[in-house]
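Missing here is one protein chain; the remaining ones are kept as they sit in the complex.
Let's look at chain A:
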Amino acid sequence: MEFIDQLVAMMPMVLFYSAPLIFTAIGGVFSERSGVVNIGLEGLMVIGAFSGIVFNIFFADTLGAATPWLSLVAGAIAAGIFSIMHAVAAVSFRANQVVSGVAINMMAVGLGVFLTREIFGRGQTDSITQPFYTETIPFLSEIPIIGDMFFNGVYITSYIAIGVAVLAWFVLYKTTFGLRLRAVGEHPMAADTNGINVTKMRYIAVILSGLLAGLGGATYALTISLSFAGSTISGQGFMSLAAVIFGKWHPLGALGAAVFFGFAQALSVVGNNFDFLSEVPSVYLVILPYVLTVLALAGFIGRAEAPKANGEPYIKGSR
């Protein structure tokens, strides 16, 4: 096949693979921009995936075609609630944010597997009957090349993910709320002096990150795995965390990083179809995403600058 045909065939893969990462990474951006490190993204994705699948299984008969959408909402809300734990620990009780995040990860997997066993009597749920399906957008898909790349056989959730990233950029950089959120993450004392409620802002940011990570987990479950087990979410949350850093804590940067990961993954699958890569042993293509990530982090993006107060609890009145 021609080079361009291969590229066209790759794009839908890139989009479906990166959508969950985009959602989760944007969640990570919100949390970290407010100064709360969120290692718990992985666990929040697990909760999102679990809740989305369980909701889908139980309500597929009554809700029909609306089920996948409501399952997404269910996944997001469940993870949002779960993330309150992280907010309470990290913001109110000033616990070590990394430790609290790790606790979230461990608890989420344990809880997910435990509840799955309680509800279904085994370690894996049934497969859902109402997942998302790829769609072909009328008219737009008929544009040569671009139509096949972006509008043919793509999940709506992928577009939503990109939309959320742009919206997040707008919220963070063009609204008062965003300015305050960033201020709280850079210099909470200054923000506090100006009458911004640091605790409240951080709570909102962490819960937002929970909602978005839940959305990411549910998206993964509803588009790719279609069932839930302990291993359903295996590393995607950490990939998203990498995307946050890779994207320099910027929503559009995180979007780009997530798409980049998707691209690297798709390349490892279709790589052997390219003439100039067909001689490369497939194992090198499989490790490509990781190698590219390391290279990109080490070489191309320059110094990654975290929000100044990231990871530091704010203690009112201390200097």
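Rule of thumb we're sticking to: a contact is a pair of C-beta atoms (placed from the backbone, for glycine too) under 8 Å apart; a residue touches a chain by one contact, two chains touch by 3 or more; residues count from 1.
The working rule: contacts and distances are computed from a predicted model.
I notice the complex is incomplete. Of the names "Cobalt transport protein", "Nucleoside-binding protein", "Sodium/pantothenate symporter" or "Succinate dehydrogenase, cytochrome b556 subunit", which is the UniProt protein name for the chain that's not shown?
Not shown, but named in UniProt as "Nucleoside-binding protein".
Could you tell which one of A:89, A:196, A:215 or A:309 touches the chain left off the display?
Of the candidates A:89, A:196, A:215 or A:309, A:89 is in touch with the missing chain.
Out of A:191, A:229 or A:309, which residue would touch the omitted chain in the full complex?
In the complete complex, the chain left out is touched by residue A:229.
May I ask you to list the residues on chain A that touch the chain which is not drawn?
For chain A, the residues touching the absent chain are 1, 9, 12-13, 16-17, 85, 88-89, 93-95, 103, 107, 111, 114-115, 117-119, 121-124, 126-127, 129, 131, 133-134, 136, 153, 220, 223-227, 229, 231-232, 234, 236, 265-266, 268-270, 272-273, 282-283, 286.
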